[in-house]
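One protein chain omitted, others in place.
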Amino acid sequence: LNTDKKAAPRAGPRPVITLLTDFGLEDSCAAALKGVILCLAPGVTIVDITHYVPSFNILSGAYLLKTACPYFPSGSIHVAVVDPGVGSERNPIIVQTPGAFFVGPDNGIFTYVVKTERISGIFRLENPAYRAREVSSTFHGRDIFAPVAAHLFNGVPPAEMGPELDAIVELDRAFPKIMDNKIHGAVIHVDSFGNLVTNVTSEHISTMRPVTVCTQVAHCSIIGLRQAYHQGVRDELITYIGSGGHLEIGCNGGSAAEKLNAGLGADVVVRRQ
Amino acid sequence: LNTDKKAAPRAGPRPVITLLTDFGLEDSCAAALKGVILCLAPGVTIVDITHYVPSFNILSGAYLLKTACPYFPSGSIHVAVVDPGVGSERNPIIVQTPGAFFVGPDNGIFTYVVKTERISGIFRLENPAYRAREVSSTFHGRDIFAPVAAHLFNGVPPAEMGPELDAIVELDRAFPKIMDNKIHGAVIHVDSFGNLVTNVTSEHISTMRPVTVCTQVAHCSIIGLRQAYHQGVRDELITYIGSGGHLEIGCNGGSAAEKLNAGLGADVVVRRQ
Partner (left out) sequence: LNTDKKAAPRAGPRPVITLLTDFGLEDSCAAALKGVILCLAPGVTIVDITHYVPSFNILSGAYLLKTACPYFPSGSIHVAVVDPGVGSERNPIIVQTPGAFFVGPDNGIFTYVVKTERISGIFRLENPAYRAREVSSTFHGRDIFAPVAAHLFNGVPPAEMGPELDAIVELDRAFPKIMDNKIHGAVIHVDSFGNLVTNVTSEHISTMRPVTVCTQVAHCSIIGLRQAYHQGVRDELITYIGSGGHLEIGCNGGSAAEKLNAGLGADVVVRRQ
């Protein structure tokens, strides 16, 4: 059964290119990125993180990028295109960290990356040699970011592609505020089960322990933290630390988003019980 | 045109890893599994069977797995994670058959596999060497099942990963009952065209032949069996044996699910006309 598997290369991790966008899969946009990449970097493995970031929702995209990219091989290149300002003056950039490259618009999509990883460099994409000959005003994913990702995969140093920058745009709403011993956060993502993911992390929560916490959202108070989905009786609202390390509000066997009629941007307050 | 293709390995089929979950594609969950796999098994081809199994619907997942896995190369590893009991006491397992490995929770997701294939072994996943260092209570797909799949691909024998089991959980609702010369079945899947897939197979139907059959569903009776979608006038309800070998109820040019207002779990009775 296993004889043929020996053909698989085994010498250490092999970088891949990942894609995160709000293009959806109803269109050919995501596929066009892949075609461009495969022309320039034949044989590279491309993985979709998701193409269903809610339209233009940079914060939700930033969160999803943060939850996925740590699991990919060292040296991987993460293309993130949630880009309501395409064609305007925002910079197209590369963010380099010790273990990865991030490619996309400088609009806050890399907010969590710069807070959780050491930054080796930030580069503004300017060099016309590393983009499509004609750049569409509405599709920088295909014409700028995809070619850049392929060239990074091929070993082109990011400094070749443009001048270094000092800082990137960060989203204010990505992190909660601590005031009066309360954590004032927000829902930054709703997953496909209807669980509400907040910008409150287990680190924030741990500052309140060992006291029982109380989470307030949409006029509801939820006491305590559970360990897993299957805890809580059917239809009960519960809070727990999700697999991404963030406080989530779920509903056993149902959708918390529907039950609470709450979604992206909803205020969340965590306090001692 | 073809010179470069010769680089493709041609010596027999090459196993792949497939994924079937109810995670959806709105999240980064499916991508995290792929990242974990690609770190451990560089270069492996990963194919999504689907990530849109209806939430927590193990039976629908079992059916979809059955319809896809026979088409993959021998030795392929099928990861199936529809897991409402994640974090509870259900066993994480491998089911080995002569042609494939199946990896997932022991909750009935492999019901059709054990009925339609010879079982070479069932193993409970216990060995901490083949899982993530820290196992989240809500994401065994990423922390247990994905690493196990990669290690199987790399040739680790399943017996290395835990003790052998005698039997697995099977879903009662996966098969129809024959009573009073009638087949008492159910809708186990609704496809994206709105066709209702039942647990009644062509083998069940053949016991009734050559007499014309009558299918009853949602207070409707449908006489006879057609050969293809395009048969039947527009909007007419028809029954036929679908590409998966199961009796399906369709509607020419429309959605049978909508027309009948019927879905997963609906009773279906087949009798001689």
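Each chain carries a letter (A and B) given by its place in the written order, and its residues are counted from 1.
The rule is simple: a residue touches a chain if its C-beta (ideal position, glycine included) is under 8 Å from a C-beta of that chain, and two chains touch if they have at least 3 such contacts.
None of the values given here were measured: they were computed from a predicted structure.
For subunit A, the residues touching the absent chain in the complete assembly are 9, 11-15, 23-29, 31-32, 34-36, 38-39, 41-44, 46, 55-56, 74-75, 84-88, 136-139, 142, 153-155.
Touching residues on subunit B toward the chain that is not drawn are 1-2, 4-5, 7-10, 12-14, 16, 18, 20, 25, 45, 47-52, 64-65, 67-73, 191-193, 227-231, 240, 242-243, 253.
The criterion applied here is as follows: only the chains that are shown with their structure count from here on.
With centres taken as mean Cα positions, subunit B sits 30 Å from subunit A.
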